[in-house]
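The following block contains the structure, expressed as structure tokens.
All protein chains of the complex are present and in place, except for one that has been dropped.
Here the chain labels run A and B in written order, and each chain numbers its own residues starting at 1.
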Amino acid sequence: MDHENDTIMLTEEELDALKETFYAQALEMSEELTAEILSLEANDCAGEPVKRIKRYFHTLKGDSSSIGLKAISELIHSAEDLMAALEDRSIALDGAVLEVLLKSVDEIEKAISADRLGSKHEIPTRLKEDMEQLLGKARGTPRLAMTEYEELVLSTSLAEGMKIYRLTLEFSGDCVMKSASALLLLQYLSSEMEAIRVSPSPEDPAIESARFFECIAASKRPAHELKKLCLIPGVTSKAACEELDAASIVASPEKAGTETPVDSVDRGLDKAAPATIRVLSERVDQMMDLVGELVMGRSMIEELVGRFEARYPKDELVHGFVKARSFISRSLSDLQRSVMSIRMIPVEKVFRRFPRMVRDLSNSSGKEISLLLKGERTEIDKALVDVIGEPLLHIIRNAVDHGMETSADRKKAGKPAEGTITVEACHRDSEIVIRVADDGRGMDAGRLKEKAVSMGYVSPEQAGAMEDSEALRLIFIPGFSTAEKVSGISGRGIGMDIVKETVEGMRGSVSVVSSPGKGTEFTLRFPLTLSIMRAVLVRAGGTMYALPLGSVADIKRVRPHDIDSLTGMDVLNLKGGPLPLTGIDGHGAENRAGLRRSKAFVLTLKHGGRKVGLVVDSLAGEEELVVKAVDDAIVSTPLVSGASILGNGKVVLILNIGELISRTLTNPESLGYRRFERKPTGTNG
Amino acid sequence: MRPITSEVDKSAYSFLIVDDSLFARKNIAKAVEAIGGNVVGEAVNGREAVEKYFELRPDLVLMDISMPEMEGIEALGLIRERDSSAKVVIVSSLGHQEMVKKGISLGAKHFISKPVVLEKAADIIKFVLAQKG
Partner (left out) sequence: MRIEFINPFVEAALSVLDAVLQEPSSKGEMTLERGLAQRESFSVSFGLTGGIEGMVLFDANERTAMDIAGAMNGRRFEEMEPLVLDSMAELMNMIIGSSVSLLNESGFRFELTPPSILWGRDMKLFPINLETLKVPLHSPKGVLTISISMKPRVG
């Protein structure tokens, strides 16, 4: 009745023939499986793909056990269970599940290939453990798959002696404004329990039509007390409180313990068990805000002390003030650094998504690519972590799809068959630098220029005068890289303009260098901290603006005769060539007239290798600014990236240098002085 | 200080009603009367509400959201900032949910939706009064 009895009946030749058929079929199926599993990501996990995956697994299981690959059939058996759990939603499709499924397929392939060559392949115990953990989770906690963060909260709560509950609350029939109601409920319970996961979230519009509200929470209270607390008139009519089996939720506490979003500052004190506390990120943000306010206060004091000093140069008290000021200043800098360090998270959190993606992409494109990650321990601001994943994925995807040659092509070119993509993060000066380099075919500046000319972005003359480094920047023009797949040597795929926009949105920059045949390298730079920056203050048209200090390359005082006009555009003639000039405020015309009459200042702004000269009336000093987001209703122009309050209490707008330069350089017909555009409310754009 | 009891001592509680509409003030006052509370003051905008709150120190404020001069949420914030034990219940028509949520995050103890359903409003008021602190 079992398969081994069948195989005994076969002759040696018959078995070999059978095996050969199996190998071929199995490898084919595993390829199909990979594709199907990857398609799960997009299509949720109901319906056809799941059925097909189960069918493939089932066939593979039968076949592998019939030729004696017991380890494989066992692994597949578990994978089938996992699929069943996905199907009945006792586990959610997340990265961990996908990873395990994909790894299983990899292992199946490896084992089959090994068997074909007469050797043996051991299934890593790690994979088996991961699989078991997921299955345990699916069995122990129906409909409960936790994110890493949720697991962390859970394990911490358990360590603090709390119990884990699932609260199922029914909204009362007369409950209106369910989002507000859920918020109210959580507010009432906040002193009694720690909500780990709520569903639907109060911010989910679907909550308005929900009848039930579910909450996984940790609390020291017994279930019946918690249940009673959940009953709020006008909000809830019924509550159920069920204690969950903690062990089944958190599979291995030590694993969860390694994922700490916030490390304590004195991490070195106790190496065996770093003392960590879990802090709500809002609290850290609040602290950061307060530090920001203090920095502003320091600016005020500095200004006052300066004036005091000028008025009473010989007074001894002034000396004391100056000393006290320096003391506060130093402590504040230390405080700022400490608070900032709390917000810092290893970039590893972003990087860890990449290996699977590269593996999947290289599988599907038939290229051999290895991914080299460096500097994963580099710490970056939490806000950056949330944002840079997408642009990096984009760049890496493009590198795989377009940058890399096929193995055959690489061999022909005398390169190793396997291509390498390096993703590296490091701190340099006061910047975070992230590099994505490939050793692929590189981009051809000539081809890019041709395309830009054919698409009408630049004139043939402009293209001719363009240096290669400038030509590479063409890929960042909106629509340029998406217009058509530029296959062959120059191809760089989709949406580089989006990458640039996202990076610049975080006050960062992106640059690219490439050499044909050798590879391409993208470099992303971000300020170390996103909320405090050193700025140059300038005045133009009676208004004060701030420019990030790092983007000002040079400041010149200019007179009318220094200015030249080239095809209606003002330029400053410098040794290195003409510098295009631009204005910032809404008084471009007057400004220009003023410039013609008397003198003004030109700040050379540089960003991502491009330069323009910004004409301003006067300079107003340098200050450390706390950057605040600007309300779109007040100023809705991409030319402004934020606002800040100066030591004297005045509000100053921070200019978005990348945008200013792009506008000056990429719209040939509207070069020169530009007006601020006020976006009419409600329109697109 | 009034002793805190779990049962609402009906005669003892004082209320400040804030709404720019006279009808709305009279209407919500019915809910207060239904539980035997006393309306000790009325205000027609947020600024007046803040002044009267600190003058009268009522046990509970019933606060409209949309009012001239100063909106209810701002008044709520000012009151809670100076007296973190202040109990404020928002009274709002539907459609101001985002404001209500803002109010809750500023420490509003509950909300009553307009048109006011008497029994429901009374239940909510009783519930809030029975809460500690």
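What we mean here is this: a contact is a pair of C-beta atoms (placed from the backbone, for glycine too) under 8 Å apart; a residue touches a chain by one contact, two chains touch by 3 or more.
Bear in mind the structure is a predicted one, so any value in this text is a computation, not a measurement.
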- Touching the left-out chain: which of B:52, B:96, B:110 or B:126? B:96
- Item | Selected from B:21, B:105 or B:131 as touching the chain missing from the view | B:21
- Item | Residues of chain A in contact with the chain not shown | 176-177, 205, 208-209, 681-684
- Item | chain B residues that touch the omitted chain in the full complex | 21-24, 26-27, 66, 92-97, 114-115, 117
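Here, only the chains that are shown with their structure count from here on.
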- Task: Round to the nearest whole Å and give the separation of the Cα centres of chain A and chain B.
- Result: 44
- Which residues, counting only chain A, touch chain B once they are in their complex? 174, 176-177, 179-180, 183-184, 187, 202, 232-234
- Query: Where on chain B does chain A make contact in their complex?
  - Reply: 94, 97, 100-101, 104-105, 108, 110-113, 117, 120, 123-124, 126-127
